[in-house]
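Mind looking over this structure? Questions follow.
Left out: one protein chain. Kept in place: all the others.
Up next is subunit A:
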């Protein structure tokens, strides 16, 4: 009898996990389209970047450790020195003029591709809350 709430909880949890995974998958799919349009010319197909010019996104320590700053960079543009995987880059990335939901999608794609992994979905609300 005591098993029922436990089972219910388990079922609820797995549904929630499943739905978050489905959300992530759909968001990443949309994010890939955005990436191939706005990001690929500099950061390249597999997020490898260009040596000493455009920082890599694939297995980037900066991206893993600076979630909000990364969202801010995509949202408002970024300029000046930035250290990624021990290499200093000094360049400018203009704001691409993306909508908050597009930024969330492309962030989810970047943060879960090429060996990157994030346990928390980037949502439109999270992007909206990031100030310049």
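Following the convention adopted for this analysis, a residue touches a chain if its C-beta (ideal position, glycine included) is under 8 Å from a C-beta of that chain, and two chains touch if they have at least 3 such contacts; residues count from 1.
Here is the rule we use: contacts and distances are computed from a predicted model.
Enquirer: The hidden chain: which UniProt name fits, "Small basic protein", "Heme-binding domain-containing protein", "Glucose/arabinose dehydrogenase, beta-propeller fold" or "Branched-chain amino acid ABC transporter permease"?
Expert: Looking only at the record, the undisplayed chain corresponds to "Glucose/arabinose dehydrogenase, beta-propeller fold".
Enquirer: Check the options A:53, A:68 or A:88 and report the residue that touches the missing chain.
Expert: In the complete complex, the chain left out is touched by residue A:53.
Enquirer: Using the document's definition of touch, tell me which of A:59, A:91 or A:124 contacts the absent chain.
Expert: A:91
Enquirer: Provide the residue numbers of subunit A that touch the chain removed from this figure.
Expert: Given the touch definition above, subunit A has residues 37-38, 40-41, 44-45, 50, 53, 77, 79, 91-92, 94-98 touching the missing chain.
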